[in-house]
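Every protein chain except one is present and positioned as in the full complex.
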Amino acid sequence: MEFNIHSIVFLIFSVITLGGGLGTVTSRNLIHGAVYLIVSLFGVAGLFILLSAPFLAAIQVLVYIGAIAILIIFAVMLTRSMTRMTEIYNRQWSLSLVVSALLFVLLLVGIILPVWGPGTANAALQPSELVATTVDLGVAFVDGNQFVLPFEVASLLLTAAMIGAIVIARDRD
Amino acid sequence: MNLLNEWAFIGVFVAIAWVFPALPVVLSAFVRPRKPNAIKMQTYECGVETVGDTWVQFKVQYYIYGLVFLVFDVEMVFLFPWALAYNQLNFFAFGAGLVFIFLLTDALIYAWRRNALEWA
Partner (left out) sequence: MQECIDIFNTFAGCLTASGADPGLAQFLSILLGVVLVAMGPLVIVIFLIWVERKYAARVQDRLGPNRVGPFGLLQTFADALKLITKEDITPAGADKLIYNLAPIISVVSVILIWAVVPISPLHIGADLSIGALYFVAVGSIGTLAIMMAGWSSNNKYALLGAFRVVAQLVSYEVPLVFSLLVPVMFAGTMSMQGIVEAQLGMWFIVFSPLAALIFFISTQAETGRAPFDLIEAESELVAGYNIEYSGMKFGLFFAGEFLHVFTNALIFAILFTGGWLGPFVYQVPALGIIYLFAKGSIFYLLSLHLRNTLPRIRIDQLMSFNWKFLVPVSIANLILVAFLWKVIQLIGLLPGPENASDFLAHLPAAIIMLVGNLALTVVVLQMLRNVGRRAVAANAVSTPANAELDDQPYSLPVPH
């Protein structure tokens, strides 16, 4: 493996991401867990920048750290005894173990083996010369031959999510 | 300057920017007096002793604002590329954007009608 500044930065961001993730699941204080999660999400934003996807990195910070992390902290505040978790595992740990194992296998078969597995040429690792910009993304969103339908469906999905959230959160009236 | 060079700047910036605000705090740690006692360290509460736990359950309204905000935040993610490419697009793009925004406005109207936006 070639050792250059790029791989050092990749290593740093990987450590931040994985370390933050580890802290999230092992922390007994839910707020600390949320802070670790934010650290981990920052690491992911850094990885996006290394992949020359600055738009996704900004979205990562804006949506995941600016909105979802805040929402998680709000949600934690809605629960009781958030600073004194007596046990890390709850009753569903076996179920989540199965799900994560399945996800891992899926990633292994779907992404890792086809790209890095035996029988794949190293040439496949070369990044594409074609660099798509955020403008291209915008054009593709509203092009009748490309993604205009998913674009509108995304809006519909967001509407449904908001209505669902309001119905669940305000079921008392 | 190429793309990664700009981001190298941001990377170094994030790594260094916190040093300057941290400096006075560290400096003050050396010169300030430190005489803690039990009464001084108590948290403030209207002059009386604190009652109960601070970290109590909060009302659900904050969470609803958070949810509505999240939905709009994700909507903006889609609207930024749209606005960015807008100058090169035809009138169909305006229609597509209009439908997108209208669907979201529906959600806002629903929240409004269900009094989810009330502070109460």
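Note that the chains take the letters A and B in the order they are written out, and that residue 1 is the start of every chain.
Methods note: a contact is a pair of C-beta atoms (placed from the backbone, for glycine too) under 8 Å apart; a residue touches a chain by one contact, two chains touch by 3 or more.
These numbers were taken from a predicted model, which means no experiment stands behind them.
Touched by the hidden chain within the whole complex are the displayed chains A, B.
When you scan A:I12, A:I65, A:A140 or A:A169 for touch with the missing chain, the hit is A:I65. Those residues of subunit B that touch the chain absent from the view are 1, 3, 5-10, 12-14, 16-22, 24-25, 27-29, 31-36, 38, 40-46, 50, 54-55, 58, 62, 65-66, 68-69, 72-73, 76, 79-80, 83-88, 91, 93-94, 97-98, 101, 105, 108, 111-112, 117-120. Against the chain not displayed here, subunit A makes contact via residues 5, 31-32, 35, 38, 54-55, 58-59, 61-62, 65-67, 69-70, 73-74, 77, 133-135.
As a convention for this text, only the chains that are shown with their structure count from here on.
Distance between chain centres (mean CA atoms), subunit A to subunit B: 18 Å. Partner subunit B is touched in their complex by these residues of subunit A: 9, 46, 49, 52, 54-55, 59, 62-63, 66-68, 70-71, 74-75, 77-80, 82-83, 134-139, 141-142, 144, 148, 151-152, 154-156, 158-159, 161-163, 165-166, 169-170, 173.
Across the complex, subunit B meets subunit A through its residues 3-4, 7, 10-11, 55, 57-58, 60, 62-64, 66-71, 73-78, 80-86, 88-89, 92-93, 96-97, 99-101, 103-104, 106-107, 110-111, 114-116.
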